[in-house]
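The complex is shown incomplete by one protein chain, all other protein chains being positioned as in the whole.
For subunit A:
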């Protein structure tokens, strides 16, 4: 059976990507339908001391609102949020964003692990987490949290990933609790995240 995401059960999707991540996100984010009923929160590893431009890059290519997350901002459905460079992005259990300048994790700030771990605590089994291409092991520990709390774990097929290190580390952390798919199939799953059933 082809795995699918149930838009009526899911309450949030978090995505982590590093080296090669922009191209990978170009395959998956545009697949999200305009009536996507959940928030999508993305950490991409980027240099700290310059504006990320991610909202400007993806805004014209997706059907949802795209923005950098602000501290205390409510996590709203139908919106794609990017972590600001130089800050960790956390989700509180009251489903608002927090930012932090605590030490980098795996040399990265924002760190995928911190987003995934706090999102897991906020959304439990109603969270889906997706780990894409990358050259370090950030995100693996976060995926383990997501899996432990009953969330859905999606990993880009390492054979297809530009850099396989990050997907492989994710696989080692969660084993057979992960669904491993190429980008095209991940995009198909996201396409089904809509408010109304399409036949």
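Criterion: a contact is a pair of C-beta atoms (placed from the backbone, for glycine too) under 8 Å apart; a residue touches a chain by one contact, two chains touch by 3 or more; residues count from 1.
One rule holds for everything that comes next: contacts and distances are computed from a predicted model.
Of the names listed as "Sensory/regulatory protein RpfC", "NADH-quinone oxidoreductase subunit H", "Putative ABC transport system permease protein" or "Protein-glutamate O-methyltransferase CheR", the one that matches the UniProt record for the absent chain is "Protein-glutamate O-methyltransferase CheR". Shown as candidates are A:11, A:52 or A:179; the residue that touches the absent chain is A:11.
For the chain left out of this panel, the touching residue among A:6, A:56 or A:71 is A:71.
Within the set A:24, A:40, A:64 or A:90, the residue that contacts the chain not displayed is A:90. Touch with the chain omitted from the figure is made, among A:31, A:122, A:147 or A:173, by A:122. As for the chain not pictured, it touches subunit A at residues 11, 49, 70-72, 76-77, 84, 86-88, 90-95, 98-103, 114, 117-118, 121-126, 149.
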